[in-house]
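Here the complex is missing a single protein chain, while all its other protein chains stay put.
Chain nomenclature is as follows: A and B, assigned in order of appearance, with residue numbering initiated at 1 for each chain independently.
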Amino acid sequence: MVAVFPCHPQPWDMFMYNSRQALLFVLPALLLYVAFVAVPILQVAAYSLFSWDNGSIKAFSGLGNYQRLTSDGVFWTALGHNAIWAVLTLCFPLMIGLVLASILAERSPRTIRLMSALYFLPRTIPLVVAGIIWGWIYNPIFGLLNYVLDLIGLGSLGGAWLAESGSALLSLNAAGAWTFYGFCVLIYLSAIQSIDPSLYEAASLDGAGWGQRFRFITVPLLKSTTLFLGLYAAIEAMRFFDLVWVTTQGGPGYDTEVLTTHIYKTFFLVGDFGYAAALSVVLLAIVLTIGGLSYRILSQS
Amino acid sequence: MKTNKTHMRRLQATLSLMVMATASGAMAEPVPVVQWDQFSNAGITAAGPAMEELIKVCEAALPDVNIERTVVPSIGIRESYRLAVSADKTPDLGYTWPAASVLAGYARTGKVAPLNSYYDKYGWDNVNAFYRGRNSYQGKLYAVPMEQDLMGVYYNKAMFAELGLEVPKTYAEFKTVVDKIKEAGKIPIAFGNRDRWPATNTLSLILGLTAGRAEEEKVFFGEEPWTNPKFKLAAETFQQWGKDGYFPKGFNGIGYDEANALFLGGRAAMNITGTWVLQDMARGAKFDLGVFMLPPISDGVPPGTMWGEGSQWQVSAAASDAAKDAAASYINCLTSKENRKTWVEKGYLVPIGTTAEDLKAWNTMPVVKDFYAEGLKTPDTNFYDLHTTVPESVTQVLYPELQKLASGDETPDSFLAAIQASWQAAIANGERWVP
Partner (left out) sequence: MTRTSRVFQHAVLLLFALYALVPVYLVVLASLRSEADLFSGPLTLPWPIDIGNFRRVWFESGFSQFFVNSLMISTGSTLLVMLTAPLAGFAFAKLKFPGKEILFGLFLAGLVVPAPSVIVALYGDLQMLGLLNTRIGVILPQAALLLPFSIFMMRTVMEDVPDDLLEAATIDGATLFETFTKVVVPIVKPGLLSLALIAFLFSWQEYLLPLVVIQDETLKPLTVGAATLQGRYGVDYGGIAAAGIIAFAPIVVLFLVLQRSFVRGLTAGAVK
C-alpha cells in the first residue's frame, strides 16, 4: 500500500521533553524494519558489487554488474513492459474507477455499498489464484473467452491470448486491471463523497447534465486523488510479480517479461546473485524515485 | 552456522563411537542423513510410494543410517536447492534436476562432494561410461544418476488402427502419418509449451535425429558453433512442425499437463515426451497405449533417442564423513538390483542399469517394457538432452527463444545466433560442463 500524503504534525507540547520515551515507542517497529527491510537492502547493494558463481561469491567486480545492464536486451525489454503496464493501468482501471465512482455516488447508500463490494471482490483474491483463473479464461483449448467468442459467431477472433506476441501483455493487463479497478472505485468514491454536495446542486440548478457535472466538478476536484492513484499504479506496475509468474513466466519469448521476473530468473534459475542484486538495486532506485516524486507532487497539491 | 558446526562435531563423535561399537559388536547409533528428493505421488516423477518403501527397506538393511526426508516438489527443487547451497545449508543428500549442467556448477564451486572413492568401493557398474561422463566434472565423479530417462513417441493404438496407420519406420512415413491424422481432424502431436521446458526436449530429440550424437558433441564439448548447418536443419524442422500444424493451436499457451491430457483424452494421436510421465500415461490411457521411437530425420544419422538421467543423487561437500559414508551406503542400497525392482514395480521408475530383460521378468505394464526395450537398443547412438546439458544461463535463453522459434516469431538463424551468444558468454564465464 502506498499512501503518501503529507501530514500536519501537531506536536503535543506536554511531551516535548519526553524524547527518550518517544524513541522507545518507535524502537520495536524500527528494529523489525531495520532487520528485515533496511539491512537486506544494504546487503543487496553490497552483493551487486561482486561476481557470483552458482550462489557463491567469486570475486569483487566493482560496477561490472551494472555495466552489463547496458548490453542486456532483456532488461530493457522488461523495463519497457513495466512502462507499458503503468500506462495501461492509468488508461483503463483508473478511468473506469472514476466513471463508476461518479455514477455510483448518486445512488442510494445501499447500492453504493453493494456495488463497491462487488467491484472490490477481485482484490481480495490472492494474485496467484487470480492468475490461475485468468489462465483458464485465456486458455487456447478450453478457455472461456474463445468459447464465448465462438458462441457469438466471432470464433475467428479467438486465439492463444497469453501465448501470442501481440496479445500477451494486453491480456495479462486485463487480468491485472480486474484486481485493481475496484480499489480505484473505492478511493474515488470516498473522495467524491467529501466534495461539497452544494456544488453539484448548484450545477444541477443551472441545468448542467451528468456529463457536465462530471467534467467540470468531479474530474477537476479529484485531481489529487487521480494523481495519488496514478503514482500508486506506477509503483505497482514496477513491482508486480505473482500474476506474471503463475501465468506466462515472462513468455511467450520475452513478451511479458518484467523487471521482477527477470530478477527472479537471474537469481533463482541462473544463480547469478550479483547481477540479480544489481537489477534489484536499479528497480529500487526507480521505485524510490517515483515514490519521492509522488511525495513532492502530492505535498504541493 | 554455529549449530551446523556442533552438529558436525557430534556426527564425528558419533562416527568414532560407531567404529568402536561395531568393533565390539554392539548396535551403532544411526547417522542422520538429511535427504531432499522430488518423489511425489502423482504427476512428474511420481515414485513417492517406492521411495517411502525403500527408505524403510534400506534403513532396516543399514542400521547405522537414519534418513530425514523432505519432499521438494519437482518444479521448485532447482530453486530450493540453489538457495540452500548459497546459504550453506546443502542437504546431505539431494536428488535434483537438471542433471549434468547444474551439477557441474556445484562441483565447480566445491559444494558437492566427489564420490570416486564410493564408486571404487561399491562398483556401481550399472552406471555406464556415458552416464559417468554426465556426472563428472574435470575428471571426478560427483553424483550417482538413478532414473533412466528416455524420450519416445507415445501413440494411441486404437486411433492408429481406426485411421489405418502403421508405426512409421522412416521420417517420410512419419510425415505421412502426421498428414493423415491432420486430415482426420485430430491433433497429430499433443504438445504444450507454456511451461517453457517441454520444447527443449522436443528440440533435443529432433537435434539428435538431424545432427547425430557425434555432431552434438562437437558443439557441446568442442569448438563448433551452434550456427552450423545441421543444427540449423533441426531448428528449421522444429519450426516447420509448428507451421504445418503438427501441434495443437496455441501450443505456447498450453501447459505440459494439458497437452498430456489432450493425448489421454483421445484428441491427439501422439505425444512426444519422456519416460518421466510413464506412470500418468499408463494409468490415464483408456485406450491401448503404444510407444515407438522417432526415426532419423537426416540421411546417414543412425537411429537413437534422447536419453539422460532424470536426476541424480549428490552429496553435500559440507556433510560430515560419517554422513557421507552413510549416504553412499544408502545410495548403494537404493540402486541395488533387488531394489531396482521396487522402483519399477511401485514407482514406474526404471533405474539406470536396468535391462530390457530385467523388465520383462518384473511385474510392470507392457508399455513400460516396450519403451525401454526400444530405447535401450541403441546405447551407442543415444544422444543428449539440451536441458540437462547446457548451463543454466543458456537454458534461460533457450526457453524464451524456443517459444519464439516454435511460434514462427523468429527465424532459425536468429534463434541459433541467440543461443550461440549465450553459449559463448557461458564458456567465457567458465560455466560449460565437459565430462
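Just so it is clear, a residue touches a chain if its C-beta (ideal position, glycine included) is under 8 Å from a C-beta of that chain, and two chains touch if they have at least 3 such contacts.
Fair warning: this is a prediction, and the values are worked out from it, not measured in the lab.
Interface note for the absent chain: among A:Leu63, A:Ile103, A:Leu157 or A:Leu170, the touching residue is A:Ile103. The hidden chain makes contact, of the residues A:Val44, A:Leu69 or A:Leu199, with A:Val44. Where subunit A meets the chain that is not shown, the touching residues are 1-5, 7-12, 14-16, 18-19, 21-23, 25-26, 28-30, 32-33, 35-41, 43-44, 47, 96, 99-100, 103-104, 113, 115-122, 124-130, 132-134, 136-137, 142, 144, 147, 178, 181-183, 186-187, 190-191, 194, 209-210, 225, 228-229, 235, 238-239, 241-242, 246, 260, 263-264, 267, 273, 276-277, 280-281, 283-284, 287-288, 290-291, 295.
Hidden from this view is one chain, which touches subunit B at 1, 3, 36, 40, 42-44, 70-76, 79-80, 83-84, 86-89, 195, 255-258, 260-261, 265, 280, 284.
Everything below uses one rule, namely that only the chains that are shown with their structure count from here on.
Between subunit A and subunit B the centroid-to-centroid distance comes to 39 Å (mean Cα coordinates, whole Å).
Partner subunit A is touched in their complex by these residues of subunit B: 78-79, 82-83, 85-86, 105-106, 108-109, 111, 194-196, 248-254, 258, 262, 392-393, 395-396, 399-401, 403-404, 407, 409-410, 429-431.
For subunit A in complex with subunit B, the touching residues are 53-56, 138-141, 159-165, 248-254, 257, 265-266, 268-273.
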